[in-house]
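Heads up, this is only part of the complex; the chains shown haven't been moved.
Chain lettering (A, B and C) follows the sequence in which the chains are written, and residue indices restart at 1 in each chain.
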């Protein structure tokens, strides 16, 4: 599978939080097989930027364009072609990883069913597939959330510190998955403090301070 | 029209405009209130049924009408703020809420003071009275919600939604006397075919209503001015203004 | 990739919420238990005289319904907000207002419907005449969904705030007073053998208004809370 040609652009994005300017006149363009590396120290505004790019928060000024249409004007289109993971995993503690995954795709993709099995296996969650998420370890929860990306056929992936709580193998796995996605022509936006070994695609660095 | 709208929505411009408008509203309010109070308390004849007790009408009716007017005004400002993402409109809505709450309280208080001699009770669970009480709760809820959110931006939008939802209560207050048979008396002022009051009673009442409106204008503008200053404390024009003083 | 339709997504969400409600049997029992406590408290607190109980019966049922639906409100969006599933819902291609409507319906099925079903039992304990029962059940069936819908707006407004409790009640109770008035009025009329279509029609009208506007307001509020 190859992703169709798409573009994701930000223009003149400005955001204040309290009396602090997190970013000003930020602009970028992301095309197929490109990934944006959002860098910056703690509290520099990476998470906030990613939430703005998702459409969860609003920038004070500036536009975000998906295929040259403003995302708040074409919510359906945009949200059909993106997937996000933030600091919160979005897992219900009373459901097991498989149920969580299934529910996630019941709102998004009718044909995801077959890929769910494979995703759970690849993320190393076979042993805890029937365990309520509240009993999972921090890293297992992270893996359960990341399994969504394996199932996803969205073009744009937005990941906020995907490495947090993962062990070494887990981190390698994420790099592998992102690389595969870029190879197929997808786009990714990653905020991470670590260096990333992404073997394909082009890096678009964005530094916040 | 749009350029005017845009110009008005710029905080420094609005700040200067309101500074020049406040005295006008203030003096108009003073003039109307003094003249109508004199008319209402001195020249108007005593009511043949209630004697001098009826004169509380000159506070009750303007306060009650204003309580509804301010709510609509606040909700409109909130709607503009949400739809056009105009911060100034939010500032206006915020400034209105406490005034509205006080005026509503005034209407409730004068109403029950009046109710004691008229109906023999301070309070009854009647449609008009209850819906007016709900109006007070709505104002308080609006302020309560704001105070619970520390981020101004978020508080603005959240409380605006509440204000808009609460609008359903306004027609209920106004039409409650028509929709339900109520203790409270029906519409006398805005009736078809002119008010059912003799002119020497009605004229001061209209004067008081206009006076209350102007008073609201003056207080609201003062509060908006303050609100704008607080919100724009980091902007250049405020710093310039403060340093130039 | 094929995006599921509104009905598919609604079913999925409904099943999930009911399942979660069922898994947390305790939370399901809370509004019910509270309803029964409020109802049984009155004969204990006032006096078990038949006339008095008959007179306050419909009112008590309604107040209990209102209070227990407010009580359950806190759990409506809070837990989905805290674990991030709500933000995932907001990012799904489905309209957020639709998803929130479904969540509210699920909430009503868990907290409102049991009240409607249990009401005759409580009414019996308050010596309510059998002829008034249909009117009371009908008024509850029409009124409690509106209470849930109004409550959903309040819950959405306070979802991001830690101290929901009293604040939600403060926001929601004034708006739900009309429902209470008409609901209790319908039962009162029925007890006197009078026509109840008036208040019932009004309750139905309010319900449809709340059905159409409530989810939109709630969605707007949730977007603010997520910001």
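What we mean here is this: a residue touches a chain if its C-beta (ideal position, glycine included) is under 8 Å from a C-beta of that chain, and two chains touch if they have at least 3 such contacts.
Please read all numbers here as calculations on a predicted model, not as lab measurements.
Protein chain copy numbers for the full complex, given in the shown labels, come to A x2, B x1, C x2.
Please note the rule applied: only the chains that are shown with their structure count from here on.
Taking each chain's centre as the average of its CA atoms, subunit A and subunit C sit 36 Å apart.
With centres set at the average Cα position, the gap from subunit A to subunit B is 48 Å.
With centres defined as mean CA coordinates, subunit C is found 33 Å away from subunit B.
Annotation for subunit C: residues 227 touch two or more other chains. Multi-chain contact residues of subunit B, defined as those touching 2 or more other chains: none present. Partner subunit A is touched in their complex by these residues of subunit C: 1-4, 8-9, 12-13, 16, 19-20, 23-24, 79-80, 82-85, 87-94, 99, 226-227. Across the complex, subunit C meets subunit B through its residues 153, 157-158, 160-161, 163, 167, 170-171, 173-175, 177-178, 181, 209, 213, 217, 220-221, 224-225, 227.
Considering their complex, residues 54-58, 75-76, 79-80, 82-84, 86, 88-95, 103-104, 106-111, 153-154 of subunit A touch subunit C.
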